[in-house]
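Only a part of the assembly is drawn; its chains keep their places, and the rest are absent.
Note that the chains take the letters A and B in the order they are written out, and that residue 1 is the start of every chain.
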């Protein structure tokens, strides 16, 4: 069965800023959903201003991997929806957090840290180096990804040390950044991927789309063992099996 | 300067249950504070029913390592105090979470998971094996710690994979448990240590006291680099230094 991907976007910048709309006329979510659909994923989209932010119990139950882009309105995401998403992640749904999503409630709640960082909107040149060759998220990549212009994000990035660090960015202005970070929380896999400022056409870049597609495949749920909790009688002595 | 330790205890079981009071007449907090004081730490205590749960800004500002025991009243810990503690941990204060503190708001908030587990009150025999020999938290220990009777905690323990796994428990009833788990969050070090059911005199055990003392030394703040965030101008080209 195709992996079912829901692309969530705050979808405010595109409606309020002409410069952003010029790049993403249908919103970042539709750009990504179209690109992923062409790669064979079953995609849908959801946005902040829909009912329940588009993330009903039913939508989440039918989502294998959720992609999250937000920036100016993190605070408007309702806490009960955040809890709903978190519960699904812990139960096995994959989560891919993009760029300014580092400050989203869902990401901060899963990380346990502030997720703060340094930043600069100055059209730095970015070079995203692979530091985990052979990792499935790097399929089809060379040694690095070139982005001629991007917003700079710099260390310190206040996250728990990634379980796997896949990418580190170099910026022409003098900074480095841990740009591709893998985590497991409960049964769910989480990938943070740095690039994607709303005023730059990064998500039209085929290499960036390839990374996101790779991450979707990596984060998709498995049939691995369930988590079992609660009070229980002894298993031993072994005659009790 | 001596390491300043604050031992926080919910301090409800000891007041409501004669069987617990018989073991910890002054409360778990005073048993631990006395033991740590004898080892040269500067100790104080704090409990749930004090003003601000005994954790004022001033107390936290003067605490190097906070020890946390709670069980029946996690829900009564006020969210703003949890946030205050979390902020201090991320800024460098050590945190040692004991036993049923796995379900405390502060631990779950820092972990990002449910922290759920299996359990059984049946006086299992527990053997806590060292799996990280040479780790400072194991100073002065042999291969394992024997506890003749303890509550069983079993997997799955829903935590992020520890940065360092120091102890794994064996229970006579047939379970294993990751009993000593190290984390870093922000500049703060966190150690979860499993044993210590309120109806068993575990915290009077000198070896358990030694582990907690070792953990205090390990978790104490360093003068390591600060976290710096925010908007900033480019550092490059290098002439700009």
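Just so we're on the same page, a residue touches a chain if its C-beta (ideal position, glycine included) is under 8 Å from a C-beta of that chain, and two chains touch if they have at least 3 such contacts.
All of these numbers come straight from a predicted model, not from anything done at the bench.
Engineer: Count every copy of the one sequence in the whole complex, not only the 2 placed here.
Structural biologist: Total copies of the sequence across the whole complex: 4.
In this section, only the chains that are shown with their structure count from here on.
Engineer: Please tell me the distance, in whole Å, between the geometric centres of subunit A and subunit B computed from their C-alpha atoms.
Structural biologist: Here subunit A and subunit B have centroids separated by 31 Å.
Engineer: What part of subunit A is in contact with subunit B in the complex they form?
Structural biologist: My answer: residues 90, 109-114, 116-120, 122, 124, 152, 154, 156, 158, 160-161, 163, 172-175, 183-186, 227-236, 238, 240.
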